[in-house]
Each structure stands twice: as C-alpha cells, then as structure tokens.
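Got a structure here, written out as structure tokens. Questions coming.
With one protein chain held back, the other chains of the complex are shown just where they sit.
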C-alpha cells in the first residue's frame, strides 16, 4: 500500500524538487500533459477505487507480497544475515510491474487510449506491454537497438503481448536514446497517449509517482522483517540503481529512519574511470536529463556522455533526482560495481541459492564485497529481477572467459 | 500443505495401485531404493520438521501461495468465469518446483549426496538444479537432445545453477528417453543417489509422493475460491497432462467431490490420428512404462511409440497411473489439443491477459474451445507455467506462419 | 537597441526566421550560411547549439547536431564564430539550445557571453517559465537579450497570457503536435488555433514554427502571424547538391517564390 507523503526531508516539494534535484525541465509541447498529471496524480492514485484495484491486481495478478527470503548459504558465505526481497517473483520477473500496474490504472482514468514506454533491459517494456494487454490498450515501446540485441527474450515477449517495439537508433542506441524517442512520440501524440516512464526519472511528478507505486516493496519489507526477526528495521538495504525505481521502492518507508543504511549500487562497466562506465554518482555533475535536474554524466560542454554497462538496465547516464539528493546529503552510500564483479555475483547467487538474478540485480549483490558490516547485521538486498532475460549474456560471458 | 491420504476411491492402495494402474514394475537393481522410499516416504514427509521446512520454503523461497486470478478478459471472451491458478509465478516459473522442494528435503533425510533427474521441457530440470544449488548438492539432469534444442533457455539456466545436463540420444530423444537414462544412472549409482522424478509417473511411491507435494495447488485453490466466490468448489478444473503432476496437484483435494468436473488435456500434436501425437488417453492401451502400469502408446507388439508434440513437456507416451484411473473410471474427462490449437491459446492468453503461458499450459486453455459449460460456471485453469522457455518456439511459429 | 526588437518595430509581416545547426554540414560553415541567408533577405537567423539529446527536435535536426558535434563544435567555438560573424552582419541572431548546455557552461556566464558576442535573443525550449522568471528575467532585461517562449495548441489561455508577459522578442507558435520536420501541410485545426491565438491580441509578435517547409506553408503561416520559422526543411536543403550559396539561394527563393528576393 502507498500513502500520501508524510513530512520528510526526502520527499519531493511542491515544485517537484528533492533538495536541488528534480523539477520539470520540459518543452512546452509536454507541458499540458505533465502539468495535468502533476495536479491530479495524488488525487487519482489515492482514490479508494484506485487503491482497491491497484492492491487487487498486485495481489492476484502480480503475485504480491513477494517473499522476504533469508538466504542461508549467501549469509554464511558473507558472514552476515542476508535477506532477499524477491521482486524476481513478480509476474513478468522484476519490480517494474508494480509501477506499470499503477500507471495503467492512471492512464485509464485519464482516458488515454495509447501507451508508450521506453525500455532498457526490456523489463519495463514487458511490464508495460503486459498491463496494456491486460487492459486491451495499444502499446508502443521504444528500445535502443543495442538493447534489442542483448535482451532478445524480452523483445520476443513484448511482441507476444501485442506491443510494437520501435528501435532507437540514435546516440548509444540504449536506454537514454529510447527515452528520447518516447518523449518525442509523446510530443507528437499529446492527446490520446500516456507515457509510462519506467523509473524514478523524468519530469515531476514522475519520480515521485513511480516511487510511490514502487514503495510497496519497503512497505512489505517492514512487516516481513517484523515477522521474521522481530524488528521492522534492517541494518542496511542494498539496491541497484539504473534510474533508481527499485531502490526508491526499497528505501521508501525507511527514508526518514537514519538507522537504516541505504546503499545505492551503480554500474562501473569496465571500471569507473575506464571511459566505459555508468557510475553516475562518481562521474556525474549536476545537469538536466529527460526533464529532471540531477546528477548526470556529461562533457564540460554539457553534452550527455554515452554510458556503458554490460547490463542494459543500468546503462543510463543519470540517476533519479531522489537518489542524487540522497547521495548528496549522505543519506545513501553509493557503490560502483564492474561488469566482472557483477558476473561473479550472478554465479554466486545462482550456485548458492538457486536464484539466477538479473544482471542489474547482481550489482546489488556484489556490493557486499565492498561494504563493511557486522556478523549480526540484517541486510536486505532488493532482488529486483530474475536473470532469464540475461541468459544469452551469461552464456556468452562464460564462453568468452573459457577462451582466455 | 499436504495431508496423509484420506479414505478415497482415488488414492493409491498398499501395493501402489490406483484401480488397475500403478504398481512398481522395476528391475531388482532399483528395488532397494524404491522399496525403502515406499516404506518411509509418508513418515518422512509428514514429520513436523519436514512439514515446517517444506512450508517455509514454499512460502519464502518459492513464493506461495500463488494467486488464483480472475481472468476478466478471457472470461468475457469465453462467456464464463475463468480463474487462473498462477503456478507460473512460482520461483523458476512452473509448478515443478513444489515437488523438487519436497524431494530435496527427502533426499537430505535419506542421506543422499547426488541428485539425478529427467526433464522434458526443462522446467523440472531447472527446478531440480535450483533446489540442488539451494542445498549444495550435486545435480545431474538427463534431457533428450531434441528437447535440449527446443528448450535452450532452460538448458542455460541449469548450467548457470551448476547442474550437469546430459543429452539422451536414444529413441525419440525426448522425455521418455531422458527418463530411461536417468533410471539407468540410478541403477548404476544406487548408494549415494536420489532420483527426483518430475511427474506423477514411475514406480510406486513416486506417483503418490509427487501428487502429495503438488497437492498444495488444490489446497490453496479451496480457500482462495472460498475467499473470492464464497464456495470452495469450482465447476471444473482444467489442467494439461504430460505425466500429470500439475493436474494431480490441481485435482487432489477435489478427487472425491464428484460435483467438480476434472478435465485432463493432452497433446494431440499434429492431430490425434496423424501419427504425430501424444494423446495417450485416446491412443494408449494398458502397458508398463517407467515402472508403472498405465495407459501407454504402444505397438501391437508392445513397443513404445515415440510420441510427438510441439510442447516438450507433454511429449510423453504415457500418463501417470492416477490419470489412467481417473479417465478409465470417468472421473476425469480427457480432451486432446493440437499444436495449432495450443498456439492459438498462447496468443489468446498473452493478448487478453498479459500472461504468456507455457506451451504445455496453453493446451489446458485451448480445452475451453472444446468444452460445454454454462455462463455461470466457475472454471479453474491450472496455469502450470510461464512461456519464457518457449519464446523461441513461438517466434519460429509466427515466422513459419507468416510465410504461408 | 536589440536587433530583434528593432526588426519587429520595422517589419510586421512575412518575417522569415531560418534555423540551422551551428557547425553543420562543416564546422566552419556557420559564417557562410549566415551570410548567405542574410544575402537572400532572411530576417532572423536562429542558430542551433548542437546537442547530444535534443528532446524537442526531430530526426533531421538531431542528425545535424550529431554531425556538428562530430565536427568538433563547442560553445566556445560557436561564440567565436558569432563574434566573427558580427564583424560583417547586423542580422538579428537567436541562439536556440537546451538548458543543460547553459547550466554546464555557467548560466550567468553564458548569457553575458551571448550579449558580448552579439547574440540578440534566446530560445531554450526546456527552460521552465517559473525558473526563467525567478532566475533570469531581470538579467535578460539588463543584458537586453530577448527570450522567446513556445506555445502549442494545448497551451491554455491563462498560460499564454503569462508567456506573453515574460516573452520579449516574439512568441514561438508551435503549429501543431508534430515535432519539427515531422509533418507536412497545414490542417484546418491548426488554422483554428492560429485564429484563436490572434483573437487574444497578445502584446508580442508571433512567429509560427514546426512544419513550415515551403512557399505554401510559409504563406499560410504569414496570414496568421508576423512571420514563420523554417528549420528541418532548410537543414535538409543544406545536405543537397551544389555549392553552399547555391543551395541556400535555391531554398530561400523557393520559399519566397523568387520575385521576393532582394525586394
């Protein structure tokens, strides 16, 4: 369940800012839709009927609550207590669907007849195509042509679900560029179309709205921890950050509880300073991307740098404004994980727990190698998604490394 | 939760028979292990500690209970009330894991250090590899080389989980042959090895044991229906039958309630009488396969006929002895569905509900086209698994049919 | 006096504003293209600062921006090119670009440099109205830079009034729902929209942009506003055959139907 904002240092303000990050830097062509959303989103999503339908679908369609699973063998491997929040068990295989369920209900109430979305790893695209099929609404998904290749199973899934997948061929041909194309589509189709953004990025109110839909993750964590360890509070919560929606959901109800460490894990690609990285919190400076003021990888001249990560879902040059704020204020710690470290974590989790994590998620698991913690700590890793979509990448990685 | 057998016309008798089907037709080399299992399985699996661990893993690892989802758009398409029992939401994506969780706990208690399994669609192989990783036990999976090709993602998953996949090259190179190889392995390694059979087939006590582990499906259905429609009883339960484990689980707690129609859906391949089929209840005669007396596709001379279905999980020349008994006594109705009918159902379910079903499962959905039912009926379809493993088959099917 | 303001005092119709991306097709073409346009009687030059992620632009302009960036274009080079251009031309000159570029350069520093090199006005499509009002309104007045905000068929009247009150120079009337270069021809609903805007009797002059590509669309736009803006169509022409001056001449002649040139 999601609740209206409480007084919090980490909640968005009236203009859509988290501290100095956020806002709505959009061309006039988008103003009407975004402003209408801004004015109405809280009213709509906290309507009784909306909440009823939202919760019902999360329970009966998505399969929530997702378990909070004590990972015994990982725990003994790392010498602490590790809990996995199993967002991989959601219908479609990742946390993304929490948000698309919310947004499709919203789109219906806005009277929209056509849905667009961007996708990186394809999980958001699949989750969007899924809810569109569920509601019988037309769906167009923009996806970088590089990502189309490396996340082929998800492309097939979207097609099976009746969505049209349009390749983005500009820039690095990944998530950033797909987002550009989706925004352009929205500019061209402002009347009948709702744009379902897949992360806590974009102009206000998207970051806040998506965080609210995802906040069900930490809401469940609270009672699940209470049930299993007798306290609502873990010592730390680790989540990977592409745009930051799974992290936002996993942190949400703990934002004001400074005893709970929040760990944001970014993709360092081939190494933070290798030139092939997506470690925004280290490499980024303040800038604007996709309508939001946030930390951003850019040149001195303000050109956005094409990011790199083996993982299509973390391959984004910015982070959501909430996360910029959390990192800037020290509320969250940022850790960067390379491709190789993430792959090691994929194998570790698969072999120790019988859970093949998404490549994105593996970055969060790998962070344990770089953190200081106590034996007695209870650490929650948000297992944002399953690795089925990445099998091709995994198998290729194995083959490449056997040749070495 | 599973309970010891109640008095029932459809429960196995002391010798392992359901009516005239079942038993234990095995070579002496298997006798010791199977007999030990037979004598001890009920005691072991109804131990408090076993039940506690079993239920805990089903809840916190597998993600049970799985939802019973009212499929609104499918319901209006078919003009009745359709409920989907979402076994696709289980960890690893099918019902198979209910059984492998149970059997790995059993294997631990038997002191076994090595697990073997056969697999057709790969779901049982993945579910076995998963629980072996979870428990740190060696895992060998036999899989027909034809199935290795058509279920490639599951082969990759098993490898990621640390299992060894051994191709079966004899016969039709599918499930039957993989089962032969697994049995041979067990004969060769009787001391340290437990054989986790993936369906309600094989010598007694396997059919009964697997049915008990899967019975959690109908156990949940009862309270879920009660909660949602006010009655524990649907009008009909539809499930696909390869060996029959998902069907057994979905029927289990309704076996003695003759008001609930039980519908068993088999694969008719290219057509029941096309020579390329796996419709055992129509084409089968009484015989012995994999240690069990049951209905079986065989020649006049008692040679087992190589079955065919586009679906690797239904491509089996027999059915579990319980199902032979249910069909023979008229308790269950058998319906046969061709490849094309199943593919239509895959698309229907994907586009109407945003759920891409496994190709096996699609046979159960397609059965609605051939059944007589009332508007007011409540029909449960056991959604045994998700279709991710079949994406290659689906995409190829689309391509082949676009060329026509 | 600001060259844009004085233009609109002088001329009230058929104003032709031509957009092109600085540094395209070649890094040093800015100068020649600007002078070429001036020679053809164009009224305003809108110089696009090439950007990696131009959200509000269509593929033609994005592509020209990518080429310009590959050619090595930077803001510093651009300012130097404008400085040089100003030695030979008094044509009204607008810089169009995305706000991230401005922020990263340093906002104050950026606007002061604009003034210093002879830029007359700015179009920053993703700069929020309230941010402009709060942070830059005063500065723009001091520097005598104009700012042109966009309005679209979906912009409500109250917001148009607000935009009118903050705009200096002209209002950029986005003709349709289509991103630059996306559609051809002008539809009846667009005419209605132009009429609606005219009826509001705004204090600023208006230029209609997006989808103006030829004589016909230019002429229609000029019926409902002081003039129009051509972007993608000109960028496409720059990629055509012939020498740069020939291409420019041919394109503008076509827009103006020849006889107007040098009139």
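Here are some notes:
Here the chain labels run A, B and C in written order, and each chain numbers its own residues starting at 1.
Here is the rule we go by: a residue touches a chain if its C-beta (ideal position, glycine included) is under 8 Å from a C-beta of that chain, and two chains touch if they have at least 3 such contacts.
Every value quoted in this text rests on a predicted model; they were computed, and no experiment measured them.
Displayed chains that the missing chain touches over the full complex: B (touch as defined at the top). Touching the chain that is not shown, out of B:8, B:76, B:257 or B:285: B:285 (per the contact rule at the top).
Contact with the chain that does not appear here is found for just one residue of B:109, B:184 or B:222, B:184.
Note that of B:32, B:226 or B:273, the residue touching the chain absent from this view is B:32. Residues 15, 23-29, 31-33, 170-171, 176, 180, 183-184, 187-191, 285-291, 296, 298, 300-304 are the ones on chain B that touch the missing chain.
To be clear about the criterion, only the chains that are shown with their structure count from here on.
Distances between chain centres, each the mean of the C-alpha atoms, put C farthest from chain B. Measuring from the averaged C-alpha position of chain B to that of chain C gives a distance of 67 Å. Contacts with at least two other chains are made by no residue of chain B.
Shared contact sites, meaning residues of chain C that touch two or more other chains, are absent.
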